[in-house]
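As you look at this complex, bear in mind that one protein chain is not there, while each of the others sits in place.
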Amino acid sequence: MIPALTPELILYATAIGLTTIGLAGVVLSVHLFRMVLSLVIAEAGVNLMLVLAGYRWDAVAPILTSLGEQPAMVDPVPQAMVLTAIVIGVGVQALAVSILIRIRQRYATLDRWEVAERMDADIAATAGTPRDVSQEAPLGERPLPPIPAKRVDPSGSES
Amino acid sequence: MTLTLLDELLLFSGATLLVALFIGRGLAAGWMVTILYGGQLLTLLKMAALGYGGGIIASSLSFTVMGQNLSWRFDALSWFFALITLGSALLSSWFACGAWERSYAKQGGNIWLFHLAMALNVLSMLILLASGDLLSLFIGWELVSWAGFLLMALAGGVATQAAMRYITYAMAGGMAIFGGLALVYSSSGSLQLDAVLIAVESMSTTKLWLLVILFGGGFGVKMGLLPFHLWQAPAYAETPGPGSAFLGAISSRMGLFAILLVLVKLFGIVNIDSLKIPFTLIDARDLLAWIAVFTIIFPTFTAMKQNDARHLLAWHGIGQGGYMLLGVVVADAMGGAGGLLHVFNHATYQAALFMAVTAVIHRTGTADLNKLGGLVVRMPLSFMVLLIGIIGLAGLPPMNGFVSKWLVYRSLLNEGMPLLFLAAVIGTLGTILSVYKLIHNIFLGQLRVEHEQVKEAPWSMMAPMLILAAIIFITGLFPGIPLAWVASVQEVVGLPATDYTLGGVESVSGSLDMIWVIGVLFAGFGIGAVIFYSAGRSKRVHQLDNYAGGHFLSADVRYQYSDNFYAGLMHLVGGWYRGSFLWLEKSVISLIDFLSLVMQGLYRRANAEFYLLSTALFVMAWVVI
Amino acid sequence: MNGALALTIALPLLGAFLLPVLMRVSVAFGVWIGPAILAYGCWILGDLWLTGSMQPFSVALGGFAPPLGINLYADTLALLFALAAQLLGLIFWPFKLDQDSARRQALMLLLVAASTGLALSGDLFNLYVFYELTAVATFGLVAASGTSAAYAATIRYLILSGIGSVLTLFGIALIYGQTGTLNLAHLAQLAPEQLSNELGLAAFLSLLIGIGVKAELFPVNTWVPEVYATASSRLSAFLAGLVSKLALLIILRLLLLVFHQPEAAQVILILGILGVVSGELAAWRAKEMRRMLAFSSIGQLGVLFIAMALPDGQGMLAVLALALHHLVIKSGLFMLADGWGGALQRLRGSAAASPLAAGLFVLFSLSLVGMPPLPGFWAKFTLITELAGQTEPLYLMGLTVFLLATVVEAAYLFRVAAIIYQSAPQERRPDEIPKAGGLSLATAGLFGAGLIATTLLIAPVGDRLQTIAAQAQDVDLYINTVFPATPGASQ
Partner (left out) sequence: MAPLELLLELTLMPLVAFLVGMMMVLMMRRIAARIQRRVGPPLFQPLYDIVKLHSKQTQVSHGLIHDIGIVMAMGGYIAAETLLPVPGMNGIAEKGGIITLLYLMMIPSLGLALGVGQCANPNGSIGIARALTAMLAYDIPLVIVIFGVAYAAGTTNLVDIIAQQQAGGFATWGAVQMPLLAVAGLIAMHASLGKQPFEIYIAPAEIATGPMVEMSGKHLGGLFVMQCFQLYTISVLYVSLFLGGGSTWFDFLLKSFLVLAIPASIAYLFPRYRTEDLLRLMWKWPVMLGLIGVAFVL
């Protein structure tokens, strides 16, 4: 039986819904930019949640119009907080997009697995350590007969 | 604050360390450090009252940190072990100065670091021996294991690998002890010895079992008891000459000191005896006894297969450790005395043997038993020292090793433990076999062409060896001297003391008087010599003038049997060497490797966000339900 | 004098925004602005620390009374960490002058300001803002090192930290919805009735995981190895040493003041144990110095989480001792990693090249592993005795995992020491052997000297830590200082 559909419940549901959609987007997507966008959705959802925390149905927006008696007002504090949260969110997203541009220039791809692979290869190259976890060379002593010496490495990514 | 004798000793030892640190460069440094060890020994002898009457000399240095007060003091037990430590340190560093030092420096060894490591070892051992409560015991313990690591690792290459393996074992042991310490602290509220003594009575058996396992395992690692013995042989063998003599003599006996202090004195053998292993009729004491007995057998028979003299001796070091623990664990008057006396005896002949082998290495450049032979004609004195050493190690009458083994056997006989008695005898016989292989392959048989010009070891190395040989024989002839110290240690530790005489032990069920036995033995040798030499002079013959089934022997043919020495025995026993402990160690390391691979995979390309979400959901669900 | 406390945050912020402009005006003047600000901040905090009567005090920003306004709460613990933030900021100041050094220095000032704010702030949302500020500053600094791997690492870290902030906001929303206030002291008063139910626990957990991203909590620390491997070692030293501790401090304050449910402590304990296990074991196979140090810091922070999970604040002393000890050791080790950054095999024979660095490495490893006279041993001793006192099996499991982790740690640290002390392979020319030198060696030496100093005067340091811990534990002291008995405006 669906609980009574009070408007308050709908708003809470949308807030939590938005957050879960955002987070699911981040987890499921492969393209980095798509992940940043779904992060935006998640933040919007949480901001809505924050506003709802101080919301009262029978009250008006917390603006002091006249000096006299004021009608019942909504709690202004969460709204102030939401302002800063939104500002921070925008700042972070701008930084994220600029870094995505850099990655696009350097790695020519924004596929998260490819970027991760390239990053590991770079770190190993700068440090000078051989990459031990790769499909071509299984770990540990080879139970099978040794690979013939002169075998060209297909991926060619060996630096 | 008045300087007690113990403070003097510790300051003296600290001064030796500083001397080694700052003026260790010059060649005279070695002699100076040796003289300082001599000084330390003198200050220790000034405290000789401990060794005979018992009593305690407290150090004025004691401070409290984070609510724990630490104090240091000496009693008969620490005095006895300190005597052995300083004795072997003095003789080892005397052995190190002079000729050996020069040749070691020529081969690129760092003499300054060697003397520094030795001084550090002696200081940390004294601190461990002087520990007044469990926390200072643990601090001393860690210092000793790290100082030992330094001494083992300074030879570089293979020695560093062996030292690395040692430090992992030592850390595991140290952490087990730390865990045990924490459990004791949590149940008794304080780490002072008397507080713990009271707390032990009220401990539940499961907690006592846990403590016995933790402390036994932790100290057992240093003593090289069975499951943890793999590190000791390569570590002691690869240390440079006199270092291995010092480590072999005393370093792993610190484990026995700690077992005596904690398991025997604090927990008390009777409590340990009451810990029954469920469903079986053996209790904790029997378990320790059987571990000790297997520690006697397996390393001794592994020693027989070694081809490097130093490794053979190091494996024997582990084996003999088993006797000491067996004696202490049987814990009747003779057993305790046997175990403790064996600590002293073993220190003397193990140091002598390692020094003799180092002298051979010094002269011939190798310790490989298959590349030596016939050195008795060129190095007679070293032969004599090695002979006296192996007679002691095998435990045959004229030498002191026999007295302590006799005591251990008599205690097993009195307590009526046939299987333990049998296993101990198997250990002794195995020692005799492998020890003969040592002396045969080095000193007897055909002298090699390249060893024609080998001279006797220089006097700076020969003097300490001869002193040790003399000590072995004298304490064999008059075992009463060390037995006096052992008796006072037994009182301190709570074992029943033995009634000893100068010649040996007096007891209703069969006594031993070494003066008579050795007297008769030498009388027999005299009569034998008379019979033998009455038949006129014999002509000395060259080694190649030998029966070879009609062939003519020439210098280039290798007419010596040394490889696969006990072939007959190995046909039967060879199959039993499956290196199961080595396999156990490898499997633990590969497990850790696999787990770390899994963890690294987790961090390398893991879908971090997925983890974050899953944990958040999981935690939320857990909270809601 | 208490007003000056706010200056320590305000000045670096002001400096951060003015620096790019000043740099363009005159480089000579601009270079000294940053260090001067930080030095002044250290002086204020040092002065407060010494002259202060050890009594905590609360500064209401802008004169607004705490329940509504934001207050800075400074007890000895917070002062200690704030001073550490300013001092380490000064020590790890990016002195290298190149074309975007202005940007890097500005971000550094931002990072230090935000860290000081984290240490001092008494309001939950204010903490969130500072937390985000640190995150953004870190992104900037990591990306500043310019390599493509750094960019990749930053973006992955950014996304993870973004989700973290989403969860933190979610937690804050829940708390505000429930109690209507975000001031820690006020929350502490209201918590027993309003936040001890399921919702309170859910709020805490989302806060824990949100802030846990920065505090290298188990499931969310996958960014650590990548960021520390790509960032400059001075930055990773600052991050690993200090910033992760501050995030931990927030969770600790929350645990002490607001959330007393046992489930909260159990979650932290489990995640701590998993952190220790994964950190230490991953470090066992690490082939590269910086990545190994990153895994080791995950392990050590896991230990801090275990210490924090001890019921009703018993572990406070252990957390404090272990945190400070880890701060000194990890910063020192990362400074050494500055010169020895690359693969471990390449370090062969570098002891001969730079004996002081090798000596320092061994000193740090010994203390990290807990060799008795060094402070590392005493820190571990406090934790182990606390853990052994508990009866619940989970704590005993934590104890065994901690002990086993130390063995694994000793193994891989001394494997590196053995490699360093090996003789260099012949074919390597002497200049090819990595040398740790210059400024970073000096800073590592500084930390080494600090370590030896604490070893010598361990007793007084121990007592001082005990007083700080006792003061930090005492909840109603916190409430009374923020809301003095008479609800008058605080000074």
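Note that the chains are named A, B and C in the order they appear, and that numbering of residues resets to 1 at the start of each chain.
The rule is short, and it goes like this: a residue touches a chain if its C-beta (ideal position, glycine included) is under 8 Å from a C-beta of that chain, and two chains touch if they have at least 3 such contacts.
All figures in this text were calculated on a predicted structure; none of them were measured in a lab.
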| item | value |
| --- | --- |
| In the full complex, displayed partners of the excluded chain | B |
| From B:Pro496, B:Gly528 or B:Gly579, residue that would touch the chain that is not displayed | B:Gly528 |
| Residue among B:Gln107, B:Thr205, B:Ser274 or B:Ser511 that touches the chain left out of view | B:Ser511 |
| Among B:Tyr566, B:Phe581 or B:Phe594, residue touching the chain not depicted | B:Tyr566 |
| Per the touch definition above, residue among B:Ala49, B:Leu433 or B:Ala463 touching the missing chain | B:Leu433 |
| Chain B residues that touch the omitted chain in the full complex | 374, 376-377, 383, 387, 391, 394-397, 402, 406, 409-410, 413, 416, 418, 421-422, 425-426, 429-430, 432-433, 436, 439-440, 443-447, 503, 508-513, 516-517, 520-529, 531-532, 534-541, 543, 546-547, 549, 559-562, 565-569, 571-573 |
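Everything below uses one rule, namely that only the chains that are shown with their structure count from here on.
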| item | value |
| --- | --- |
| Most remote chain, CA-based centroid, reference being chain A | B |
| Interchain centroid distance [CA atoms averaged], chain A/chain B, Å | 61 |
| Separation of mean Cα positions, chain C and chain A [Å, integer] | 24 |
| Distance between chain centroids, defined by C-alpha means - chain B, chain C (Å) | 46 |
| Two or more partner chains touched - positions in chain A | 23, 26, 35, 116 |
| Numbers and ranges of chain B residues touching at least 2 other chains | 597, 600, 604, 609, 613 |
| Residue numbers on chain C that touch chain B, as the complex places them | 156, 159-160, 163-164, 167, 198, 201-202, 205-206, 209, 213, 219-220, 222-225, 263, 267, 271, 277-279, 281-286, 295, 366, 369-373, 377-378, 380-382, 384-385, 387-389, 399-400, 403-404, 406-408, 410-411, 414-415, 418, 421-423, 458-459, 462, 466 |
| Complex contact set, residues of chain C against chain A | 68, 125, 129, 132, 135-136, 139-140, 143, 147-149, 151-156, 158-159, 162-163, 165-166, 169-170, 172-174, 176-177, 180, 182, 226, 229-230, 287-291, 341-346 |
| Chain C-touching residues of chain A, taken from the complex the two chains share | 19, 22-23, 26, 32, 35-36, 39, 42-43, 45-47, 49-50, 52-54, 75, 77-78, 81, 84-85, 88, 91-92, 95-96, 99-100, 102-103, 106-107, 112, 115-116, 118-119, 122-124, 126-130, 132 |
